[in-house]
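Every protein chain except one is present and positioned as in the full complex.
Our next item is chain A:
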Amino acid sequence: MEIDRGDGRKPNQLRPVACSRGILNRAHGSASWSQGETKVLAAVYGPKAGTKKNENPEKACFEVIWKPKTGQIGKPEKECEMILKRTLQSICLLNVHPNTTTSIIIQVVNDDGGLLPCAINAACAALVDAGIPLKHLAAAICCSLAKNGRVLLDPNKSEEQNMKGFVYLAFPNSIQSVLPEGSLQVGGEPVEHGIITSVTHGGMSVDDYLLCLQRGRAACEKLSVFIRSSLK
């Protein structure tokens, strides 16, 4: 039973991805990431001296500013800022530059579905461009559940609005290692199987969620290969 997606993609097929780094002159690190028509620009400034008031001075502090394409900044933007901040805090090494603040500014250029995963990918590429020390990279993707139970990857805006539910997932990238296979494991599974972030909208059963996770992981492995080649 084949589903007809609006643009003729298969259920597991992602939109064309493009990434470029070092595009802003004044920012210490910058990247633009586009998936299909969704495009996000990320800029990183820092590390700069001093942390905010209630933050731990023994760790580096991150501040995310989300700028939407149009309109004023409201609660949805604050929510995206918080999700992005938590995601980036878990991939960065916080004790290399204690008592410093790194600012990440996300500018939405075009929103055609899957905006938060696009922003996570752009922010990660911008952090690499700025030379901020990272534990590993993050690859993010959106998986959606259609009304008839099929899982579609990377939906665009019109597809997203017709879905029963969708989930934004971020996974660590696949790493190359000189260690023999199977030695870098946490609890019996390789490190790449860990999830960094998961944000769900709508409703889905546990089995559907686990299926989304599986598909998302496989797609993020392909994204990792792309990220690795784009960092050359």
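Everything below uses one rule, namely that a contact is a pair of C-beta atoms (placed from the backbone, for glycine too) under 8 Å apart; a residue touches a chain by one contact, two chains touch by 3 or more; residues count from 1.
Please note the rule applied: contacts and distances are computed from a predicted model.
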Missing chain, UniProt name, options "Ribosomal RNA-processing protein 40", "ATP synthase subunit epsilon, mitochondrial", "T-complex protein 1 subunit delta" or "3-dehydrosphinganine reductase": which is it?
"Ribosomal RNA-processing protein 40"
Residue in contact with the excluded chain [from A:Ile104, A:Ala130 or A:Met163]:
A:Ala130
Chain A residues touching the chain left out here are 28-29, 46-49, 58, 93, 95-100, 128, 130-131, 133-137, 172-173, 175-180, 184, 227-228, 231-232
